[in-house]
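Removed: one protein chain of the complex. Kept in place: all other protein chains.
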Amino acid sequence: MDGILAGGVLAIVAIGFSLVWGIMNIINLAHGAFVMLGAYVTYELYAVYHVDPFLSLPVSFVVLFAIGYAVQRWIINWVVRAPILTTFLLTFGLSLLIVNVALIIWTGDRRGIETAYSGTNFTLLGVTVPWVKLFTLVAALVITGALQLWLTRSKTGRAIRATAMDIGAAQLSGVRVARIYAIVFGLGAGLAGVAGTLIALSSSINPNMGDPFLISAFAVCVLGGLGSVQGALIGGLVYGVIQAVATSVQFTVGGQLISGSGLSDAVAFIVLLLVLIFRPTGIMGRAVA
Amino acid sequence: MNAALRSLGLSGITGNPVAFAVALALMALLLFVPAAHNDYFNLVFRNILMYAAMAYGWNLIGGYTGYVSFGNVAFFGIGCYCSGVLSTHGVDSLLADVALAVAVNALFANLLGRVVLRLRGPYFGIATLGIGVAVAEIIANLDALGGTSGLALHQVDEAHFGVYYYAMWLVALASMLGTFFITRSKVGYAFVAVRENEDAAAALGIPATKYKIRAWMLGAMMGAAAGAVFAPANGFIDPSITFSPDSNVFPIVMTILGGIGTVAGPFIGALILAGVNELLQRYIVNAHTLFFGTMIVLVVLLLPRGLVWLFGLRGGVRAWLRSLTAYRA
Partner (left out) sequence: MSTPLRIAGVGMRFGGLWALNEVSFTVEPGTIVGLIGPNGSGKTTLMNVISGVFKPTKGDVFYGERRIADVPTHAICRLGIARTFQIVKPFAALTVRENVAVGAMYGRDGAKRSTRASFARADELLETVGLARVAGRPASELTIPDRKRLEVAKALALDPELLLLDEVMAGLNATEVDEALDLLRRVHARGVTLIVVEHLMKAIVSISQRVVVLAEGKKIAEGSPSEVLSAPNVIEAYLGSRWAKRQAELRAIDDERRVALEVEPPEDA
């Protein structure tokens, strides 16, 4: 159950990541850092202005969208057409930058948000479900649906999809590619920010929290197919369940008890490996040598 | 000039021969550092040599083969722990440390490579993101390896402390020369062919995955050796020291700055950046990852092929400026 709830947020993270990757052919290693920033935006709003975290969702989106737009327009755009490894390294550097600036501002301490409804639960079929996590899942589904609608119906959405399919044709139809790229990247960042907000509702945050989400987002994209919103959603839910199951495992090695939860990063990595080995479909011929 | 270079066996893929000569000369100079009897210098330059070796290791897979790895720190860390384990069991020979570390990591890289190097470049890159963290976590959970409290290692006495410096120097030299000989050989061309166009390489008879694994293994061995010497030199290791993000990132930035895919690049990059890092540490504590992050961004934007390339560039500033806008949208 936990897995499904967590999976909803993972799906949002994955969608943002997948859009940037699918449309701009950029694997944004700073995506986890964007998630972290979104969480901190919410934290600051709550700690300083006592804004309810749910209300900070749009703020988080806007702030991160702006950051993403700026980063793409003025930094990444210089090398956006370069081989994928160039942007790979670049976003890696950006990630380091962002995380370390965050460390300086907020220090490495874990922080959390406690609201009036933080600890409340309800029971469904004998399982205890925290209200907060349920709202998170609902929010995830709503956002996913809204995004899908926007991409298919709106003018900008269609421009984006056109650019993804054929840059030359899109340009001939009057699409300004640089602007579309900046919008897409901003969108990816905004989605990450939203995810960060949702995460901040139910977990503690610290500047290094982003990386596991990056790895998960990647695995979800591989599972669900690149550039597909529904795929990312389903993939996210599935992955969430897998992770939840894997980290609840306990076993003994040489007389020492090892619990899955202490190995969460190792587990994430192994799950990723398994996903990569057993299901690189959807990117067949692109992923596998 | 080209003909002369080719007769020396120094073709386009070895990089600038002048830069290589300079690097060798500087390496030779570093041999005299212990003579100054200054502990601080010993430490600084020993670290430079360590990072240089790690950078050479990264350069093989990331630079020559074009498969960026964010997990090579795992090899360094496992190398450290090999020494640690040997020390715990009473074996204090540096030779044994290096031998074990090299063997273990070569095997590890080979086995892991069979799984992850079937993937293409960026997919491999992301997969490696998790390696360092995963291995660190696993070791941290194993009490037999000291868990989070770490392991203490036996060290030689003060009088013989220089042996660690010379050992690290040898490791760095071996890495540099190893890279030189590899890139002059057929194997080096295979690596570069895979980087330039993996499909074409396969069509020409190069089994890409096999060579990618080979590149990773050779690089792993270099990083492992560096770790094996670092551990006893430092006297103490724990997961946070050995698998630190710094150890992961430094070699990458150093190689890119110095010159990705060249023989002189990693060393030059290590020299410059480790030196700057030392200065930074004295005046601004804890900002070095920030510094290195900024460096990566700047280098990728301004100097993607590194200093060695810049050094050999014909056309001066204008040619360089022109190269900056090549990939804009």
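Residue numbering begins at 1 within each chain, and the chains themselves are lettered A and B in the order written.
Basically, a contact is a pair of C-beta atoms (placed from the backbone, for glycine too) under 8 Å apart; a residue touches a chain by one contact, two chains touch by 3 or more.
Treat the numbers as computed from the prediction; the structure is a model and nothing was measured.
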Among shown chains, those touching the left-out chain: B
Sole contact to the chain not displayed, among B:Ala202, B:Ile241, B:Leu280 or B:Leu313: B:Ala202
Touching the absent chain when the full complex is considered, from B:Lys186, B:Arg282 or B:Arg318: B:Lys186
Touch list for chain B against the chain that is not drawn: 2-3, 6, 9, 11-13, 184-186, 189-190, 192-193, 195-197, 199-208
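Assume only the chains that are shown with their structure count from here on.
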Inter-chain centre distance, chain A versus chain B - centres from mean C-alpha coordinates, in Å: 31
Residue ranges of chain B in contact with chain A within the complex: 66, 68, 70, 115-123, 125-127, 129-131, 133-135, 137-138, 141-144, 198, 208-209, 212, 245, 249, 252-253, 256, 286-287, 289-290, 292-297, 300-301, 304, 324-329
Chain A residues within the chain B interface of the complex: 27, 29, 75, 77-82, 84-86, 88-90, 92-97, 99-101, 104, 177-178, 181, 211, 214-215, 218, 222, 253-254, 256, 258, 262-266, 268-270, 272-273, 276-277, 280, 286-289
